[in-house]
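This is the structure I have questions about; it appears just below.
A single protein chain has been omitted; all remaining protein chains appear in their positions.
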């Protein structure tokens, strides 16, 4: 899945922007609960720490729950953007209100929390599950049909005019769904990648004044 | 610190309620950044999993950032309450608006997020730091004086009528500060303990309908 | 009805907590309009004044409109909690969002106002009437069936995961409805009673700083 | 005070509009606490019931706490408007944001609640007390000077551009304060009177569909 | 259409209030898009400037999008009120929540924005289109039937108790629809006219302190 995600990102970046896909070294195989998400965060942070040693300019957290975003911002010397964050902001430029179509119903609450946290609640008209597990999201016609129909129903139910894909694993379906439904379909992977590219171009990084300054050194118990 | 916290809890519970203090087996020595908090969560969840094997009736997460609360609710068969959550709700029963007095300034953002998440934003009139690190919070007169003065300033600046102590390590200072400032002072450790006790008495636990149902089994990579 | 309500409260309190049920000496036989509620308040306040002479430690206002709550807090030397207030806060510990099921449709507006006033609007996903008048709420199978079906419909319509019973007269139905629908069902009478018990255990009472201080003495015209 | 209030109202109504000032037959001499307000409501409702027998076209509730407004709407066949309600709405037509200047500090919480209830929170930039008791509000130069200075300070502190007078007893000071401070000063008594006049001219009254329909008949206990 | 609108206004004003209907000298024939609205504003402002030379006391902007309202307030020496603004505020005095019924679906977004801008979002339960273009709104039975049915459906769908007519061209249908549906029906033309009449009677005009002071003189390029 990481390779596919990186491919989507590479397809949109400007000449000179290099995209490196990194799979977490430890953590759950997919994220479909608060528990999964909590246990995915240490792996994300480890990857950021490695990136810092390698001189990475900025980071995308490529899971729609944006796990570990605040902590990552404390660690990184460049900007960090989550794919839910970037997708929702991007959708707000394109219409009156968007619908999110995600995987399992139990992840909808997290998307609600994020929409509020990013100020995007007023644009987010509804969050819908297509009831496909993350690891079953392959870009085959059957899966895409289920996702497409969930998007169509969401537009109708919410009176929305934009779709946000609620999982990194849907990144490669966006164009076809957009063509079929005739509305903009926003994929967070590309949106976040270009947001990071733009922030780096402007020389902008997370503020060091206060909350997101590097964390104070600390003793750690290891279990 | 765990012993002191458990002592505060034991002082208020009803006959028949047993309080067990547990220190996380792994994680940071104290929590003063988003990074610390993220890394504390796996230890909290491990402790909940142990509690489940031991037949614990309900859980208090005794750090004012309420780390891992949503994930813990997925794991526990009884109720789980965070101390920030319980303190803020409790304060809302006692006046028009409360001020939170916490440790380091960089933790204030997390308290803002929690106040909103719990619906307590309308009662939370301000969040103030006394600039004492968590591990320097001992109940000696000098420390208490700094905290007390921060509380006094907060009441004045915010026009508030209740104080919420923003760190488990302040639990034992509440009574003296309340006497000195003549306002209710809410400590989250006791508030959360009694909230759990009440939920257990009513036979209430986290809903199993949807979001907080036990997480689906999953493969985990270990680093 | 008062006896039944007190019975529910007694069933959950800790050893040493005494519950006294008091029926208002004057006012409407039940509360199903803003007019009824307004006229019920003087009786509630009279009962609080009597309680103060009798050394009562804290008060529950056992009508889901929480009539007279602010005024009662000015009079009482111990804490005062309304059953709508306690039920909504309690429900927020148990899931993503709750549905309220109440008696007559015309009382729904008051519940909306209270949810907002307590900061619980974000958890309150819907308010539903079962169209049974307060005085027709007996715990017989027919009535309980109507209430249970209203709860079932509410969960479905709202996508909620917790039920709040919107009338003190429903207090004794909670357990059976919970068993049938497999979600937590919160009754405000028990929730408020235990909240008062907890506040008393922590030595907490309404702030005397400003708004809720004892009211200034005043001449009163009597009609 | 009633005579003075009615005089202010009469000064602005159109030819053909008759204003009748009514003092409550029972209740507190002035309203400066939640307790006072609660006990004032039955007298207000009694006056409405009398007005209905006398064929009154519409009603103004002339206390800035708008006591009994919802219940009054259930009783009256014509429109009912509170002076806080009318003043706040009127102020919203005149600038970016208003400051309320009221009597005692302990009444500010009620004004906050009303601003929210009427949707005027976004226009209400601050609520300020001039610390004069209601019955000490006479239109003499000393009192007016205190109120004027409180208004001046409020404009500065809040960055507001309109003043709302927070007590019916200030009705006759508006013009002079406006001249001195060069901002619009809104008095709720005249604003509410003209709002009722306009509603009557348009043939509009409180909706009978649901919540504000006449209250169901009920047995009443009298103490 | 201007003549019909002025007639509706004249029918409700007090003796001594003169109503002058003015059609914009330039701009679109009707307003059904953001583009139309933007291009209508210069004509509205030109009319205000003329009114100032003619000694007009106050202004109503008689299009439900309230085009140019903020700019008009900078120009006018008397009060300026929009019909959406007046209608929504007026509806808030009459019930728990209103539904707006407007012309084409694409104008609903503007109404949402205005409801929020005026603080009326909490009263505005829904906005509905009857899919009749503005210039096809004649008060004939067929058109009125479509509008009436849209109102009936809106009341049901929204659980509202008041109707707001979302176009000046519907002004003359209000009374019949109200009679048929038995709820208050608010027309913004009459509501705004009477609001201006009331503001003038109270001697109130837009604050000159800051934002709405006369605009600074400026060079203008003309295309």
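Every chain is named by a letter (A, B, C, D and E) in the order it is written, and numbering of its residues begins at 1.
In the analysis below, a contact is a pair of C-beta atoms (placed from the backbone, for glycine too) under 8 Å apart; a residue touches a chain by one contact, two chains touch by 3 or more.
Predicted model only: the values in this text are computed from it and were never measured.
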item: Among A:24, A:92 or A:148, the residue in touch with the chain that has been omitted; value: A:92
item: On subunit A, residues whose C-beta touches the chain left out of the figure; value: 12-16, 79, 81, 85, 89-90, 92-96, 118-123, 155, 161-162, 175, 178, 182-184, 186-187, 190-191, 194-195, 197-199, 201-212
item: Interface with the unshown chain - residue positions in subunit E; value: 24-30, 32-39, 41-43, 45-46, 68, 70-71, 73-75, 105-106, 108-109, 113, 116-117, 133, 210-213, 215-216, 218-223
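To be clear about the criterion, only the chains that are shown with their structure count from here on.
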item: Contact-pair overlap exceeding half with C-D, pair selected from B-C, D-E or A-B; value: A-B
item: Where subunit B and subunit E are represented by their mean Cα positions, the distance between them in whole Å; value: 51
item: For subunit E, residues that touch 2 or more chains besides their own; value: 96
